[in-house]
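A single protein chain has been removed from this complex, and every other one stays in its place.
Chain naming follows the written order as A and B, and within any one chain the residues start at number 1.
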Amino acid sequence: MSHIEFRDVEVTYKTGLKALKGINLTIPRGQFLVVVGLSGAGKSTLIRTVNNLVVPSAGNVLVDDVDVTAARGRKLRQVRSDIGMIFQTFNLVKRSGVLRNVLAGRLGDVPAWRGVLGAFPREDIAYAHECLGRVGIPEKAFVRADALSGGQQQRVGIARALAQKPSVMLADEPVASLDPPTSHSVMSDLKRIAREDGITTIVNLHFIDMAREYADRIVGMRDGLVVFDGTPNEATDKAFEDIYGRPIDREKDMRGA
Amino acid sequence: MSDQSHARPLQIPRPPASQVRNRYALLGGAGLSVVLLVVVLITMNLPTWDRVMLGLRRTLPPLWRGFTNPDFELFPLAFNAMMETFYMAVIGTLLGGVLAFALSFLAARNLLGGTARAMPGKALLVAVRTFPEILLAIIFVAAAGPGPTAGIMAMGIHSIGFLGKIFSDVIEGIDPGPLEAINAAGGNQIQVFFFAVVPQVLPEFASNLLYRFEINLRAATILGLVGAGGIGGPLLQRLSFRRWDEISMILIVIIGFIIVVDAISSRVRRQLV
Partner (left out) sequence: MAPDRPPQPPVSAGAVAAVPTPPLAGRLKGMLALLIVGAIVVLAYRQTSFDLEALFTGAADFWRFFGRLVPPFSEVGSDWGAYLPELVGPLIETLQIAYVGTFFGTLLAMPLIFLASANTANDPVTMWIARTLLTVLRSIPDLLWAAILVPILVVGPLPGALALTLFSIGILAKLGSETVESADPGPLEALRAAGAGRTATIVYAVVPQVAATMVSYILYVFEINVRASVIIGLVGAGGIGFTLQTRLNFFDYTGVGLIIVVIFAVVLIIDSISVWARSKLI
């Protein structure tokens, strides 16, 4: 059963740059999809069309058969509150506490006045704590976000996305700012949670070994087009060299576990 | 609360006491400022509501008529007065700049070789900045008679405080590398000054001088209210006679002039730095 569907999606930025040149993908429910490609290939743009942070100039993106591309205002916010997102730079409010950052994930579901006053229902607060527990940092709830290490900050980012009770999770280079061991533990947390909750997940990754290790399916992008679509087993070094359009650099592209 | 929480009491970790205290302190501060506002409003010598409404009923209709029909015949006079204001601001800023330039070297720690030696200079700058320029203008008008000279003097002296502080900050922030390099190449102190200090500080100085000019142009429009030259004089006359059509014309000239000069000045400043 298809959960997310890209139909001839094209994106042309105001600068004239064609970031996506006609993408067609169907992603079944619960799949853990990894998108690989060099920077500038259109990975970030692709992921952002799913929650309409980037509006396609042609084509549509459907989530649960709802056309995200056409959604506006309240409807769009409803769609977005069902889609969690994790960022390369974490995008936490550094001067706020961890719990408040996680609760921000609930803002799409609570009435506006509750959000503005910070008067969340007890269930929501309890759930935020639960999310922190699931990413392994329950004790950090009342610490300021900027007092955490990079790995912990990304865990808060995951907890915030999780607090939305999403059916879709988008992760844009979630480990690019982290060191290799931390990257792996964050990725395995992400995968575990996606599995447990049956969340359909799209992750942009730069590193080959991680894509092979965690993905159910790998999509390779080059120049705004899908140039590879297959299982991790099919994603050989040769396939990656085609995606990258150059020989693989063991040092730069692999990142040893 | 929903009845759900009644059925299943939730275990929520409590924030540490220090954070709870901070939150109450914040709320208390906000509450206190509101209470203070109420106290101030009650004790303030405010006119009664009826009195204000009476005044508004009397002034608003003619004011509306005047502001919707600016007296364009006054334009030449207003424009000339604004030009005088502009010129006052130019000379006042320049005067302040020259004086501040001299003083700033006396307040810069790195050139004097010590915090203590820079103290008297810094204190002088703070004192000058604190003194409202309109008071200086009053003093100069009383001492030297009304006219632009009094206004220029007031602006010039008041600007010393602002410019001197910024100039000395800029000098304290210069990169010592080039100084060392010129010294190492066998340059004398004058050469060090012109080849290492001046190039580093000149753009910042010029940019801040322009910024001060923007401030002084606004200030110059009001100096006329105490007889120190510029457009404030003709404006005050008309305010006391409530000639709203002429007042609106003068205000249009002031606002338009300031917006245009600001736009030009900020563009030049962006180019400088």
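For this structure, a couple of remarks:
Just so it is clear, contacts are C-beta pairs under 8 Å (C-beta built on N, C-alpha and C of every residue); 3 or more make two chains touch, one makes a residue touch a chain.
Since we're looking at a predicted model, the values are computed, not measured.
Residue-wise, the contact with the chain that is not shown comes from A:G115, picked out of A:G59, A:G115 or A:P180. Considering A:K43, A:R100, A:R155 or A:H184, the position touching the chain not shown turns out to be A:R100 (whole complex). Screening B:V90, B:L106 or B:L124 against the full complex identifies B:V90 as the residue touching the chain left out.
Only one of A:S39, A:S57 or A:T89 touches the chain withheld from this view, namely A:T89. Considering the complete assembly, chain A touches the hidden chain via residues 51, 53, 76-85, 87, 89-96, 100, 104-105, 107-109, 112, 115-116, 157, 160-161, 164, 170.
With the whole complex as reference, residues 33, 36-37, 40-41, 43-47, 51-52, 55-56, 59-60, 63, 83-84, 86-88, 90-91, 94, 126-127, 130-132, 134-135, 138-140, 142-144, 147-149, 152-153, 218-219, 221-222, 225-226, 229, 232, 235-236, 239-240, 242, 247, 251, 254-255, 258-259, 262 of chain B touch the missing chain.
The criterion applied here is as follows: only the chains that are shown with their structure count from here on.
One simple way to say how far apart two chains are is to compare their mean CA positions; for chain A and chain B this gives 48 Å. Residue ranges of chain A in contact with chain B, taken from their complex: 97, 99, 121-123, 125-126, 129, 138, 141-142. On the chain B side of its complex with chain A, the touching residues are 1-2, 4-5, 10-13, 15-16, 19.
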